[in-house]
Each structure stands twice: as structure tokens, then as C-alpha cells.
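First the structure, then my questions, so here it is.
One chain of protein is taken out of this complex; the other chains stay put.
Lettered A, B and C in written order, each chain numbered from 1.
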Amino acid sequence: MIVIMSPAADRDDINYVIERVKSAGLSAHVIEGEAQTIVGVVGTPIPPTLQENLETLPGVAEVVRVSTKFKLSGRDFHPHNTLITINPLNAPAGTPPVVIGGDQVAIIAGPCSVESEEQIMASARGIRASGAVALRGGAYKPRTSPYEFRGLGERGLEFLAQAREETGLAIITEVMTPSDVELVARYTDIFQIGARNSQNYLLLEEVGKAGKPVMLKRGLSMLIEEWILAAEYVMAQGNPDVMLCERGIRTYETATRNTLDVSAVPVVKKLSHLPILIDPSHAAGKRAFVESLSLAAVAAGADGLMIEAHPDPDHALSDGAQSISLDEFATLMPRLAAVANAVGRTLPISNVIAS
Amino acid sequence: MIVIMSPAADRDDINYVIERVKSAGLSAHVIEGEAQTIVGVVGTPIPPTLQENLETLPGVAEVVRVSTKFKLSGRDFHPHNTLITINPLNAPAGTPPVVIGGDQVAIIAGPCSVESEEQIMASARGIRASGAVALRGGAYKPRTSPYEFRGLGERGLEFLAQAREETGLAIITEVMTPSDVELVARYTDIFQIGARNSQNYLLLEEVGKAGKPVMLKRGLSMLIEEWILAAEYVMAQGNPDVMLCERGIRTYETATRNTLDVSAVPVVKKLSHLPILIDPSHAAGKRAFVESLSLAAVAAGADGLMIEAHPDPDHALSDGAQSISLDEFATLMPRLAAVANAVGRTLPISNVIAS
Amino acid sequence: MIVIMSPAADRDDINYVIERVKSAGLSAHVIEGEAQTIVGVVGTPIPPTLQENLETLPGVAEVVRVSTKFKLSGRDFHPHNTLITINPLNAPAGTPPVVIGGDQVAIIAGPCSVESEEQIMASARGIRASGAVALRGGAYKPRTSPYEFRGLGERGLEFLAQAREETGLAIITEVMTPSDVELVARYTDIFQIGARNSQNYLLLEEVGKAGKPVMLKRGLSMLIEEWILAAEYVMAQGNPDVMLCERGIRTYETATRNTLDVSAVPVVKKLSHLPILIDPSHAAGKRAFVESLSLAAVAAGADGLMIEAHPDPDHALSDGAQSISLDEFATLMPRLAAVANAVGRTLPISNVIAS
Partner (left out) sequence: MIVIMSPAADRDDINYVIERVKSAGLSAHVIEGEAQTIVGVVGTPIPPTLQENLETLPGVAEVVRVSTKFKLSGRDFHPHNTLITINPLNAPAGTPPVVIGGDQVAIIAGPCSVESEEQIMASARGIRASGAVALRGGAYKPRTSPYEFRGLGERGLEFLAQAREETGLAIITEVMTPSDVELVARYTDIFQIGARNSQNYLLLEEVGKAGKPVMLKRGLSMLIEEWILAAEYVMAQGNPDVMLCERGIRTYETATRNTLDVSAVPVVKKLSHLPILIDPSHAAGKRAFVESLSLAAVAAGADGLMIEAHPDPDHALSDGAQSISLDEFATLMPRLAAVANAVGRTLPISNVIAS
């Protein structure tokens, strides 16, 4: 930690800072510049409140934190990429595991909400045929207004499980509150934590204890640093299998529902060893932009995509405007594969075509 | 609902929109402009997904929603201000109720976290002497990093209750998860829903059922419309006593921790009948700016303030940098009272000085 | 300047940083922490590109700038508030000067655009009677679309001058491009630099040379630091009379045209000695919110306000939606005076009533 004194600070101010540092059991190194003095703080552990306490002392201009905050999620101490391997529950014999974070770009697709058995089975068959590795579908839906469709609940989970038994696709579905974790865990292969719950710390800890991979969406106005710290909450419970998912951030621009922060891909890869995926559908908010953002995400180096695809998007009960049809998904996949190849990654398209 | 067709839309596109509107049991009124056609949708109920479904049809440029979304919280159907009356639990006999939303500006103060019995009692006595009507203090703390202080839990609630028994101050404290609602309800007079939980809909419904006033902080990047809809979640459970609290939004500016959106005061008052308060401390993030923002909030017409004040802010376990001392709070209150009087409101300072 | 090395930096990395610092003629002080090393850079002058050059060296985690960037505008070296005194050109004998930055809160008002002689004379008389000290009015208007009304040009300036000769009000008007500075200087008492030109550095330098006070509006997404640096451009040409004007920043919220950053008042006062004003009209974008924001600005400590007021706002050629009528302005002024008094400032209302 470094304390930068203001040019107007006097000797007493500096001494008081030094004293406060020492009273915390740390040592203080003073550098006197031409205009300003700097106090370097050395030692461990640094009390969590020291920074803000020092910031308010007289004559202090700024306090800069030096040491990394990412104990488990940071790349500093864990240089290799995390690989997450998922064996879908009750999948047909011979179903290969899904690996996220490796050479293959993992494509997850499916409807926003589970609406019916027919809808979810049609979705699963369609995306499977096009090369997706996992099926998304919400059984519990957070909605901005209390008067909107909020999901089928456990029946929705049952339909997802049924789709997995037939297709071998891994299942990912959102869990919204700690008391639902146990129930959802009986069905899902991957927990999804939605953007609105990205700092619901008790929920993060609960899925951390549940022993299944977690996809953590970025909150609407979350700093990348805060997002990785949220992953740290899950990991601190002993669960290393966290993947991050960028889904657009809130900015002043209104031409898209959110602004896809595609830079999050290289930034996360620099700071952390965790896989990073992109959800182009929530970012775009409009179906017409999903292809372009999907291609950009793969080119940027994303480890996977989560795309909203629906058998009949014009009649979807939620997010229809940003969902593509299964035919559009089938057309998109080979284009994604071409870009993946261009950047040295693969998509499991050829297997699918062969099957 | 109004469907605006693009200039390039042809007769088939328009007819298809009309057909879709009619198939939803609604009627369609067509206005042909020189360049573009508009289709007005009339009837009720409008299916929640109709807007986004129409938006994706060929030839549709835009769909504009007309009818208000605020059934319970909107001023349209409830023109008078909501008054929330709170009788602090187990307060000394003769303690007057706290009324929020009336002529008097309600000042809530106290430390970020409950740290100890001594700290909370000193806080309560200090702010009571200066004219505050309620004591804040967190027993359960959401923290960005899992390695920070997270509150005393139920012991913290007991200290708050003890402070209320002595001073008669109402108590407000945060509840973070649905399963804690019952416990926290045994102690608190007002539930605080924090910014990170402002779209935790299951929590909103649970406090909606608990039958006590709720203060709903604005999320870090929440539209005012979304915020009022979150209040609607609470109210839809039969609880009319919701107050909103603006605490700074996230913008590009970094000179303050957040950007206080003081305009939220007149905007909320126009859209809703619910009381609106301001938390200048989280907005500023730095103690030196709290006074200026507090004065601005009262002048803008806020129904109350929630200010972080601590007996020894330099040693606070959380938010010390933005907490003012009890002496600073005592100096601030008469200044707030002067501004309140200047805009035709009151503060209960004179009573206090008399007591 | 401080160079923070990453935990993974090795001895060679550190030595290379030291070498680069020394080759710039500066000295390097090394502090070795438990996890990371810090290199303090001491000496002057620090080359402007050193920071970004060091940031890219191997093993460097971050470079923090210490010394202030505000040579002329900063409070560090000029602790007293700047007072700007304006003697309106050709005003009636005995017209007192306008002082900005002192005890009195300066209220500037008038229409967005100068539309006609009648309109500007009616505005001037109306706002003068209510206690304003200066008249605003645009003769050159920047408009988002090329197909909108763009001002009367020099005829507009003549109308403003005529209003000043009758009322004694100081005149403020926008200058949009360097080649107009000489012409506008013949008429105006204060140059206004609009938000869109806040980083038009050649224009800033040109008004810096023109020897008249300058009001510098904050750009739509300008950091406060960048804004003060823009003032530095004017001051570096020998013109100390710069006042800053906050007029709302662009955020995700759409309920108001912009988001008034009322915190800019105490932040600017901490960093700089220059006066800070608020334009509530552009911030609000809607007339109904102007009063609330004006009161908040005065309570927060603003040195002045610039308010759009028009004799017939419903028929204004620009910004009618955010302009208040002259009657509304007359009603607002005593309320502003009451709040000004409550925070120890004054408004020249009583003089006016006497005159």
C-alpha cells in the first residue's frame, strides 16, 4: 500500500501517517519527492480497513493499494487456464464430457425460459444437431415487473432433464435464491447465477458449497475486478469450477439493450485463469445483431457462447426479440466454426455433421 | 401500445401486424402518415410479450408502450403522498411515532456496521441528541470481497434493539436473504434492502409479506423506472409502506464513489407517491463531501436522509472514509434544519434542543 | 511517480525500470514489499510520456502519478477562491459590477437562443426585475442535427447589447469557433464555451487570449479532472478569470436529459479555486424539474446558476421543454434566496425589490 501525501502536507501529517501504519504492525518507508512525499507501507497482513482509514487523515492525497485481491481466481498465482469438465447427469452412454476453457469453443444455446415439454425438446434436438454442447433454459425467471411470466419451476427442471437424457446435452439453468440450490442441484449440470444476483453473496457461497460448476454472469454495472471477486466468493467455498459470462453492461447507448464489453475477454484472461464466455443475446437485445456479436466474441478469444435460440421466437414467452430461431442457429454455427478455426480454436461441428 | 412502421414497410407488413394484434384479442387503428404508417393497439389486457414480439416483425421500426407499468406505486392512480408511520418497538413510553413522507424531513443516522455495544450506544445517544429519528446499523454486511468484515449477525441486532429501548429511536437494518427475514423482523422497525439486492425479487416479496416498512435502495445502475417496479414487487404482497432511497449511481466519474442523482427526487415525486430519501454517504464515498450533498438533498425536496455517522470514523470497521463523526453530525443538523425551513419543511431540532 | 511491479516481476524487470527512470534524468527509490516491489520516481521535470512508457515494461503492474496536474487552476498552490469581477460594457452609469465567486450567488438567466429583439428585451426586463445579474442568450447555436435553427448570428449579439444598455445586466453568450472570438468579444461580457466545445483546445486558447471572463461548461462525459485541465488551457494564455459550469453528465438514466452531478460542486471546490456554477436546465431537460435542481445547487454551495427562462417557453425556437417562464423565474428567485441565506450566502433580491 502506498500513501501519497498532498503537496501541502507538513511534517506532522507525515509523522501521523507513519504512526498509524506502525500501530497496525506494519513498517513505513518514506520517499521524499521534490513536491510531495510518499509513504510505502510494507508488511502483512494489511487490515482491510487501513486504506480507507489512511485516506481520511490530514495531508493525505491518495492511498493506492498494491497487492492483488484475487487469491484463488488470479492468474498471478495460478498461471494455467482452468479447464472445467462436465459429465452430463444421466446422459446416454458414450456421451463425451463437455470441456470448457480448452481449445474447443463451447456453444450453449436454448430458450430464455422453459415453456413446455415440446418447446424444450424441439430446442434441444435442434441445437444438438447444429453442434451445441449444452442446453440453457430458465425454470425460475427474475423479471423486472412482478406482473410478467416467471417460469415453470420444478416442472421446467424436469423437462430440461428429459432433454438431457435424450440428447446428452449438458444442462445449465439459473438458481435465484439460496434455498433453491439443493433442488436445482438435483437437475442441473451447471448453475447459472444471473446478472441481478452477481453480488448476492449468500447465493454465491451456497452454490460454492454445492460442488457443481457455476457460470457467473457479470452484473449490469460490475467492474471486472468486482466480478472476479464474486467468483472468489464461490471459490472460497472450495469450488474451483467457475466460468465467467459477459452479457453486456449498462451504458448511455440505447441502440442495443446493453453494451457488449468484448474487451472483457482479453482483460479477464490477463487477470484470471477462469474461462470466459459471452452471451450475445442479452447484450444485443435484438435478434438482428446476435450473429455479428457472436462472431466477434469467438474472434476475441471467448471460451464459449451462450445464445438464446427458440423454436418459435415470435411467440416466445420471454426475450423473443433477442432469440434467434433454430434455423438461424444452424446457419450461424458453421460461421462460428470458421472464425474459431481462424483464431486457432475449434467447434465440434464436423462430429455433428457426421453423426 | 403503438407500432411504428418503417418507411420501407409495405402493405403486407402492415397487414401482418394488424393480424397479430387482432389474434391477441385487441383492436388495431391505422394512421397513415406521409412517410410512415402507425398502428395503434387498443384493448386490455395486453399480453406482456406482445411488445417484443411485434418489434421483430418485418417492417416494424419501433413499438412504444403507452400504459403505465406502476399499478400500485404510480401517482396516476394514487395522487396523494404516502405517509409511513413507524412506532418503534419497545421504545420508552411517550416516544412519538416517526412519520416519513410528511412535512418533517426524517434524518436517519448511524454507523455502517454494528461493531460493538459501546459503539452502537454511543452512536444512538449522539444522533438522538442532534435530532435524528432513526438509527441505522448493519448486522449483516454485503462485501465486495469475501475476505472483509461481514457483520455481527444477531448480536448486532440485539445491540440495535438495546439502543432503541434507551433512546426511542426507530431501527433500520439490512436484510440480505429471504431466510433471514423472519429473524430480522423480530428486531427491526424498517427493513433495508441494499443496492446489490434491489432486484432480488424473492427477497422483495418476502419483506413484502412481513408487514413492516421497507426502505429500498436504488441499485447501482437501476433506471428509476426499474426501481419503482422493484417497489411494486413489495407492494404487490400487500405492503404499502415502501420508501425509496437514492444512494448514488455508477457513472464514469471517479472523483466520488458514486454519482448522486439528486434529480431522482423530483422524478420519483412526479411518477410515484412513495417517499424518497437520499443516502449522501454512499454517494460521496468521502466524508468531506457529505455535508454539501446532504444540504442539496434537503433543498431538492427529499423526504429524509440516511447518513453514516460513527463515534470514531477513523477506526471504523467499514466505510470509515465516508462516515462523519458524531460532532460533525451535530454541526450538520442545524444547517439541514435551516435549509429544510427555507424550502418549507421542518426538522425536529428544536424539540431536541429543548429536551 | 510510483511504479508498482507485479508479484511475478523478477530482478531484471526491476533493474530495467530503474535504468529507464535514470535515463530520464530522475532518481529511483526501491521499496521491497513482501509480495511486490515498488519503485518511487523522484526529480523534475518528469517527461509527459514517461508514465505510459513505464506502464508497458515487462513486470510493471501499474504506474501511479503523484504530482498535481493543475498548475494554475489547482487549490494546492492558490488556496483562496478566485473572485471574478465583471463591469458590463456600456451599462447605465452606476451599474454595480457583477462579482462571481464571493458571498453572493450569481443568477444568470435568459432564453436558450436569441430569437428577436422583443423576446430578448422582455427576457432582460423580466429577469432583471427578479434579481438576475446577467443575461444569457445564444446567437450561435450548436445543434445535433444540421436541419435545426442555428441562431441569428451578429444580429443576436446586437440585441443582447441593447438589452444590456437598458438593464445594466452583464451579457454571456456562446462562441463556437476560434475565428468568431474577435467578433463575439466586441459584444459579450463573458464568453461561454459549450459542452460540445469543452475540449476544443484551440478555441480555449483563443478565448484565453481575449482578456474576458470565460464560463467553461463541462463536457457531456468529462471527468472533473479533464474539465479543470481544460480551464488550465484558458489560464495558460494569461486569463485567470475562468468559471466552471456543471450542466449534467451523460449516464444510463433517461428520466432526465442528463444527470446533474451536484457532487461536482464540493469536488471542484476541493481541487480548484475557480468558481463553480450549475446549469439546472440542461441537466433536467424538463421544466418541471428545474426548481428542485436549482435549490439543490445553491444548497450544495454553487457560486451561481444559469437558468433558461423565456417569455413564452411553449413557443421557444430551442430548448422550450426545459425553459421556465419569466413568472416561474420570479417565483423561484425568493426560494433560491431563502436557501442561499440558509447556507450563509446571499442573493441580490432585496436590492431589486427596492429599485
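Note that a contact is a pair of C-beta atoms (placed from the backbone, for glycine too) under 8 Å apart; a residue touches a chain by one contact, two chains touch by 3 or more.
The shown structure was predicted, so the numbers you read here are calculated from the model rather than taken from an experiment.
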{"item": "For chain C, the residues touching the chain missing from this view", "value": "48-49, 52-53, 55-57, 69, 71, 142-149, 176-179, 196-197, 199-203, 205, 219-221, 226, 229, 232-233, 236, 250, 286-287, 313-321"}
{"item": "Chain not shown, touching residues in chain B", "value": "2, 4, 6-8, 29, 31-36, 38, 40, 42-44, 61-62, 64, 66-68, 76-77, 221, 250-252, 254"}
{"item": "Contacts of chain A with the absent chain, listed as residue ranges", "value": "221, 223-225, 249, 251-256, 259-267, 270, 283-284, 288-289, 291-293, 295-301, 335, 338-339, 341-343"}
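Basically, only the chains that are shown with their structure count from here on.
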{"item": "Far-end chain from chain C, centres as C-alpha averages", "value": "A"}
{"item": "Proportion of interface numbers common to chain A and chain C (over half same, under half different)", "value": "same"}
{"item": "Interchain centroid distance [CA atoms averaged], chain B/chain C, Å", "value": "31"}
{"item": "Centroid distance [mean C-alpha coordinates] between chain B and chain A, Å", "value": "28"}
{"item": "Centre distance in Å when chain A and chain C are each reduced to the mean of their C-alpha atoms", "value": "40"}
{"item": "Per-residue multi-chain contacts in chain C, two or more chains", "value": "221, 251-252, 254"}
